[in-house]
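Before I ask anything, here is the structure I am working with.
Excerpt of the complex: some chains, original placement.
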Amino acid sequence: MIITLTTDFGDSGGFVAQLKAEILKLFGESVKIVDITHSIKPFNAIEAAYITRTTIPAFPENSLHIVVIDPGVGTNRDIVAVEYKNRYIISPDNEALSLIEPSKIIRIDKSRVNPNSSSTFEARDIMVKAAYILHKDGINSLGEKKESLGYSLKPQKVKNKIKGKIIYIDNFGNCISNINKDLLKNGFERILLKNLIFRHLEKTYHSPTSSYKALINSAGFLEFAYFKKNFAQEFEVGYFDEVEVYLKQ
Amino acid sequence: MIITLTTDFGDSGGFVAQLKAEILKLFGESVKIVDITHSIKPFNAIEAAYITRTTIPAFPENSLHIVVIDPGVGTNRDIVAVEYKNRYIISPDNEALSLIEPSKIIRIDKSRVNPNSSSTFEARDIMVKAAYILHKDGINSLGEKKESLGYSLKPQKVKNKIKGKIIYIDNFGNCISNINKDLLKNGFERILLKNLIFRHLEKTYHSPTSSYKALINSAGFLEFAYFKKNFAQEFEVGYFDEVEVYLKQ
């Protein structure tokens, strides 16, 4: 059994260890726990959207993924279990799931999962326990179906123009948009980001013709990069900055 | 076999990997190594006290816990093995153990454990080896009993007043005191921290009546928090700041 963890708990405290301890107690020592990251900026669920979208499908089928960026802990916001490409994700229903298109959504019945949950650490008291119930009895045993998720980050398309935005900035300063390669498959005329114009895509970070560039990254998203430099710093690009693509007509 | 690691080695060097390599060589590949944290501020053993106190009891019984915040490495300070709620901790005898009440304390006989230890990396040369001896032959085989630990962080109680302090500040800026919920079970009149007064406890980080608040956290300690803000920064609270509780008379 593989379980991954994505949180904003940071690496300096004991929260992550408490989650792992609970997982080990329920699933036994044979469980394989993989940290995706615990360095999401506190409460910044959007940052988890791209990471969740690109890492979870890479894991084997039937793996379980717990995502906890949860400013609403202790309130009545939904915690959901979703099926996505035959993997399972448990998360509060927030921006962290906004790039996912699940085949099934269950609103977790918290009082059924753990009537004695603390109100300050539902990741441990509800989400890990829900993961174990899902593993034992299937996703449907966690609660009732929910029609759709609360958040979506899909780009807008109006006529020949796609309006997207920067949704992730990686460790190297590469800036990733929410525009998938499928949207560009019939060609484009130009891509605009701040005062930069891109008229073609490069194949690799290293290219002889340009130092900064647009490319389709290994996850299939439109990305902006600067060879051996930090694109985000160099051009002062931040989260949610607008990306416009003018398609071929 | 579960072994956890808590150190101030940081995540950027090779020290942690060398510990893990040694553990794998002694215990074999079936051992389950869990990082609690390696981000304790260098030499700041107090920071490990709360983490140790709250995470270790969460792990299964008979698990082994190595805690290395050790400014005295290479000197003759004690390294101890302690039994605590049927878990086992190996650590230098310093502030990191100051919130633990062990049922047994053994002063590790270093020359028996490893007469050829380096003087600069006793975590690897003494502590991991001691963990393996404990696992194989029991805690008593590590050395002689010791009466008590060198450090304690218990709050003082004088008449109807409890004097505690802030002993941990988490990733979200929540400030945690050394005052356990048991001390408050008969009610209190007011709690003082810097120029703030709290007259009741909230149940959750999110509450309609106040933005900053006192509550009993999921580990059972009195904690101060600010909904979606950083309490420590907002009120300039630091380690060891005094917390006073006036109990009901």
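Quick notes on this one:
So that you can tell them apart, the chains are marked A and B in the order they are listed, and the count of residues begins at 1 in each.
Following the convention adopted for this analysis, contacts are C-beta pairs under 8 Å (C-beta built on N, C-alpha and C of every residue); 3 or more make two chains touch, one makes a residue touch a chain.
Predicted model only: the values in this text are computed from it and were never measured.
Whole-complex tally (this structure file, single sequence, 2 chains shown): 3 copies.
One rule holds for everything that comes next: only the chains that are shown with their structure count from here on.
Put simply, subunit A has to spin 120° for its C-alpha atoms to lie on subunit B, with the angle rounded to a multiple of 5. Subunit B has its Cα centroid 32 Å from the Cα centroid of subunit A.
Per the touch definition, subunit A reaches subunit B in the complex via residues 8-15, 17-18, 20-22, 24-25, 29, 33, 42-43, 71-75, 118-121, 124-125. Touching subunit A in their complex are the following residues of subunit B: 1-2, 4, 11, 32, 34-40, 50-51, 54-55, 58-60, 170-172, 203-206, 215, 217-218, 228.
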